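A selection of the complex's chains, in situ.
Each chain carries a letter (A, B and C) given by its place in the written order, and its residues are counted from 1.
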Amino acid sequence: MTPVISFRNVSKEFPGAGGSPVRAVDSVDLDVANGEIVGVIGYSGAGKSTLVRLINGLEVPTSGEVVVEGRPLSGMAERDLRALRGRVGMIFQRFNLLSSRTAAGNVAYPLKVAGWPRERRAARVAELLEFVGISEKARQYPAQLSGGQQQRVGIARALATGPAILLADEATSALDPETTKDVLALLKKVNTELGTTVVVITHEMEVVSSLCDSVAVMEGGRVIEHGPVYDVFASPREPATKRFVQSVHGDRPSPETLARLRHSFPGRIVTVPIRDGGTAAGELAGRFAARGVRATIIYGGIGELSEKPFGSLTYELAGADADVDALLAELRSHTPVEEL
Amino acid sequence: SPPPGASSSATAVKIGVADASEAYWQVFQRKAKERGIDVELVNFTDYNQPNPALSQNQLQLNQFQHLQYLANYNVRNHDTLVPVGATAVYPLPLYSRKHRSPADIPSGGQVVIPNDPTNQARALLTLQAAKLITLKGGGNTLSTPADVDTAASKVTVIPVDAAQTAANLPSVDGAVVNNNYATSANLSPQEVIFSDDPNSESSKPYINVFVARAADKDNPTYLDLVRVYHDPEVEAAAKQDLGPTTVFKNNDPAELQAVTKSLEATIQKAGT
Amino acid sequence: MNNWAQLYPQLVLSFQQTIYMVVWTLLIAGGLGLLIGVLLYATRPGGLLRSPVVFHLLNVLVNIVRPIPFIIFITAVGPLTLLVMGTTIGTQAVVFPMATMASFVIGRVVEQNLIAVDPGVIEAARAMGASKSRIILTVLIPEALGPLVLGYTFIFVAVVDMSAMAGYVGGGGLGNFAIAYGYQQFNWPVTLVTVVIIIVVVQAAQLLGNWLARKALHR
């Protein structure tokens, strides 16, 4: 299947402070399949927002070609670009609400642009505000809304016309976990029911793990890793990716935590990754017992990643050193156990 | 910044005028210089300004008004400025490009007149004399367009900027144009369809004068400057600028002062 | 010298003339000025309709017109006024040069106010596929509405002021009345009364403007 969004060696430079330009996006090649939810992660300043803004032509690449729905953006007629944008919803990092319109007015705006008749518009706006849980704020102006409420208006606005592609730049950064969960469910629903392709920039690894099909990791303007979420997270290649993955479920303990753990658990401490198709956590307990080693889980966790179990558990192993060594050797033959 | 008139020469005279742009003033200045008088011109485009400035000693003389204006000013502002010499009287003719005589002007026609206070009332009187308008109560030298009895008048009077009278001649039925503007605008004397007589007694209030503070009415330097004005060379230059119909006047200051007094009395009587 | 009874009809007429001139000028120049201002804003480098040619042409044109002394401007556009209005004198005729000049003045004021609009919201509208004209009408102008209302209130006063010069070409009006019947006649009561009427009109407009601006600000 042809990708719905495709970056072909795209770079974007901004004029910098000291005369030397800032290369916000650097030689990116990236394909996004139709109906896919792709997460874009990376350090602050990695170029995520710039990358996404290239998709609907808010930024024009310095070099390279962005192809959306099979058509290159460069040289696209203004009309066509507008039509395309009408099919691309965008949630902005800084919300960018129209301060002169109420919450409802903001959500209605893209519907007006799309030429919806008045009655359908009103119903749709009410529905969307209900969805994001701010119906009672419909007639408030942005300046009278809390940060999260503003963000939800931005989300409702981006979803209003039922876009074919949704660009979400940190769409849940100002939301509490509950509301975040609801919004992610909403995005998922939009994705499955309408087949909307979603590009989400996020700093919350839970968003990636619970929502995305694939993930692109950016660093210094480059996409340094890209693939299905499970693959990238289960076996991160780049140091940056590794550090991001550490912050998801089942991380190994930080040095300080480890120090505290050692205080309470004098035995040997190992971390075992839990992966789908690898060693199930349950099996381990049996093996430990068989070897006469008492294993206590002291840290870590098992969660889901792309609907598959994913995580790591840190054990205290208490028993004769030889027994423990033998056990570890056995385990290492099929799982990358690490002794801390 | 321009230096104030504190020139080292013993006799420096600051004269307030409203037409310093006319070339004859340069001849005047040169001639005055020959007599050891440094003339500095201060040009005002607003007629209200030169008299108070003179009163306040910011000027030594001014020359922009006729006796009528001066008298009115003195009465309204309780001032005592006096004429120290005459310059000229100008006819205030009605021009037209569309009609041969005032009688040809259709009723409902438009006539423009200068809106400056030294000419407006006179223009109205001229139009009344031409039987184009009727002024309530017969009119006087203080009439304004508000005094036009529109019901009894044949034409509509439109006061405009003095320079606009000439400029608008093509688009109106008639225009009362000041002499100097008619000259500058190269209006042809053939286009004059009515004019008051500058030599008549009734034109006396419209004699233009040099004005000084009452205390200076006999100041020899100032009287000398009046003579400079009437130097043939200056007069020739002035005629060039102000128009061939200019009539130079050299009335005795005492007479001018007497006329002013009587005009003042009339105004006082008519006044509010 | 005139007395009040004589002047009264003239004053009423002058009032009507001022209203006539100001209303028409604001209607015409309000629209044209908005257009000029929007173009000045949108065609500048990095703008929505960026076009160095249009921007510089317009910029120069505005700067050519604005500094011309009004009486000279009236005369210069006289032939055009004659063509458009059929006459160059009187209250109606003077609306032409007034509206022309005011358009350019308003253009600058509008430009200034638009430049302060957060580019983020313009971007949001672009991202929705809104056309440039729609963005201008439904985003840019509403977002700048608070300052724009104050800008137009400012202009109201400027136009009232400008209308005082209508007397140059027989346009009459309150300003001219104050000068011709008050000031030039050394009639200070008339001057004062007329000026007070002007001030009251302006003050009312300003109160309205302030109130509207506050409504428009939403914060």
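Operating definition for what follows: contacts are C-beta pairs under 8 Å (C-beta built on N, C-alpha and C of every residue); 3 or more make two chains touch, one makes a residue touch a chain.
None of the values given here were measured: they were computed from a predicted structure.
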Expressed with the labels used here, the whole assembly is A x2, B x1, C x2
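One rule holds in what follows: only the chains that are shown with their structure count from here on.
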With chain centres defined as mean CA positions, report which chain is farthest from chain A. B
Chain with Cα centroid nearest the overall Cα mean is chain C
Measure off the straight-line distance from the CA centroid of chain A to the CA centroid of chain B, and report it in whole Å. 87
In whole angstrom, how far does the Cα centroid of chain B sit from the Cα centroid of chain C? 36
Whole-Å distance, C-alpha centre of chain A to that of chain C, is 53
Junction residues of chain C - those touching two or more other chains: none
Which positions in chain B touch two or more other chains at once? none
Touching residues of chain C toward chain A in the complex: what are they? 118, 120-121, 123-131, 134, 138-139, 142-143, 145, 216, 218-219
Listed in rising order, chain C residues that touch chain B in their complex are 1-3, 6-7, 9-10, 71, 74-75, 78, 82, 87-90, 167-170, 176, 180-181, 183-187
Please output the residues of chain B touching chain C within their complex, sorted ascending. 47-48, 72-73, 76-77, 110, 112, 115-117, 120, 136, 142, 144-147, 158-161, 163-164, 167-168, 171-172, 267, 270-272
